[in-house]
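Omission of a single protein chain aside, the complex is shown with its protein chains in their original locations.
Take a look at subunit A:
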Amino acid sequence: MASDALRNQVATKWQESFNRLNRGSPGISGLMLFSEQAWTVASAFLYPRDLGEPPKDFNNQKIRTAFDVLMQCRMLPMLLESFVEDMRKRQHLITRDVEEYMAQYEATNSPSTIASLILRLADWYATWAPGGELGHTISAAFVTAFQTHIFSVLPPAFAGGFKRLIASTLELSTEAQDSRLWTAFEVLGLADRYEALIASVCYEHIEEHVLATCKGKWDEPMLPTLREWMADNVLPWMLLPYARGAKTTDEAKTMLQGVGSRFDFHVCKTLCDLRTQEVFDIVIDYPDSTPALQDLKECLQRVDQRAQLVQAIRKANKRRLLHPGADTKDILTQYVSIIRCLRIIDPPGVLLFKVADPIRRYLRERPDTIRSIVASLVADSESGDSLVDENEPIQPLSVAQIDDYMDPNWEPEPIDAGPEFRTNKPSDVISTLVSIYDSKDLFIKELQVLLAQRLLAVTDGDYEKERRNIEILKIRFGEAPLQVCEVMLRDMTDSRRIDQHVKTQQPSILHPTIISRHFWPQLQSSKIVMPGQLRSIQESYSKEYTLFKPDKKLRWLSHLGTVNLDIQLQDRTITADVPPLEAAFIELFSEKDSWSVEELISRVGAVERGVAVKALLTWVDLGVLKEEEGHTFRLLETADSSGGLRPSGSRTIIDEQPTVVTVQQQQAEQMRVYWKFIEGMLTNLGSLPLDRIQTMLKFAQGYDRTVDQLAGFMEAARREGLVTVREGLWRLNRG
């Protein structure tokens, strides 16, 4: 719509302006010159100079204009390209420096060389940096190009050196830290690139410290100390790499939160690893090591290493505890300690359950486990034998309980509990020990045997201790199972009462212990018949007893007990406390002076030859008898001067053989009875499967074996060729 005049006017104006911009040069070359000038200014400004060169004086305004012009001409990318190209051309300067410093580092191995190198690089960076006011694009391009270049020239050895440099900074106090260095890390991008390295330096520092301070130190809680150390020593250092640029404390805190908890975790993990390694010895040191266990508990809550702990304990137990060289008592003691320790670490008992299983299985295989447990049950607390803490209240054995769903405090089983885990309430140690076996009857039996031994060993008539023990055991096992023990105890006191009564009727030097056969464990049987006056003493006593208790009969166990003898010889009198067999023999020598071993044995009844000879040798030792040719012994009416007379006087020879048949021996005896039954049923019923045999064996009174035990027994019988088995059917092996 514009008129021609207007159009002309605009054209003239345009021409005029163009000419001015073009500075009267032909064509558009003037205009080109304009932008070229800007280019020269800009690239001169950006040109990467050597460090030694003095910085050129640039007019900021001019540079700004030049860049504006270039930007308007869209020549900025080209400028950038040429800048990067210039850097590439000049990078040999940096490479030269790096090589120089690294060579020096390799010669000295000093981290300070690395520090100088880094500071030098930071100088390069500062010199070459285009300056922030030129816009983000340029600086970003520069940083990328610069860092790429540095990283490409830094040799592999640098990482090691860098690590040592960081480590050296850890040892410095806060004031001595060179903040320039950390800024340089940041600027050069080293902080980001070597982040893992920096962290690992710190981890190693922590590990070193934990190992140095905590190893073997179990008597005080280390975790709080460690945390304190972290706060005092490591935290200030952490501010440098992790909280750069934090302006306020709060800001620093926020920045440190993530990394801080990572380091705290590492403290816990290191301590946990250490304690896991040491756990066996910690358990041995219990209760002195309780603080260490508390630490471990806290660590485990933070670090999920329960499985490792279980593994470690099981492995240590297997290697150090559950082998034939370890005493059963020691295993039990350690087991009890483990129970106590793991109760501290893990009150629900999941860890304990997992650790205890192999120990319990192993203990079950040991023949003397029950005896050891029972012995510790009744042990004197003074002797230190007791596994039970004196302060622990005596309580009834706890039985496995099913979950009470009405319990408002019910808690589900812990997540790592196995399927066979049984939630058992923290029961006392004795309950746990007794529960190694399925039935407590075994303990009761063993208790009876032990009690019998102890009662028979009491000579001063003081049964108070045993009575106390039984009262304690009653609380644990209940009244009923210990009734037998009651009877045994009563027998002892009754014996004394009866003895006193018999004495009033007819004085006797015999003091028998009268026991009720049905309530006592089997005593070792022997068929010794006392000869001579010893026998007449027994008989007159029996007579008096029958008068006193007409419905009862005494059966003498002549081989038990001791006899106090005064042996009057022609020239001397010998006093001795000896076992009955010895007494019987010497009594026979009052009939004639010389006996052969065979003759003596035939007079006293069934005695093994070895035992008989041993008894006779006792007298030889005492200088009463003399062994002669052909296994004959002669009484020395006058002391044998050549034989080296022992000083006469009282000498006690007590047979150390246990008088009470052990539970094992009893069981072997029972198994012999069961074999008769098995033989009977297989004879009459042909071949039977194992479970039939098991059910049929209930005809045998008191049969209480499991089918597994029976299987073991049958297998033993098969090896002896008594039975054969085909397709699960057992039959007698008929010749």
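Remarks
Convention: a residue touches a chain if its C-beta (ideal position, glycine included) is under 8 Å from a C-beta of that chain, and two chains touch if they have at least 3 such contacts; residues count from 1.
Assume contacts and distances are computed from a predicted model.
Considering only "pH-response regulator protein palH/RIM21", "Nucleolar protein 2", "3'-5' exoribonuclease" or "Ubiquitin-conjugating enzyme E2", the record for the omitted chain gives "Ubiquitin-conjugating enzyme E2", by its UniProt protein name. Residue in contact with the omitted chain (choice from A:Gln500, A:Thr683 or A:Gln709): A:Thr683. For subunit A, the residues touching the chain absent from view are 400, 402-403, 419-420, 422, 438-439, 673, 676-677, 679-681, 683-688, 692, 695-696, 698-701, 703-704, 731.
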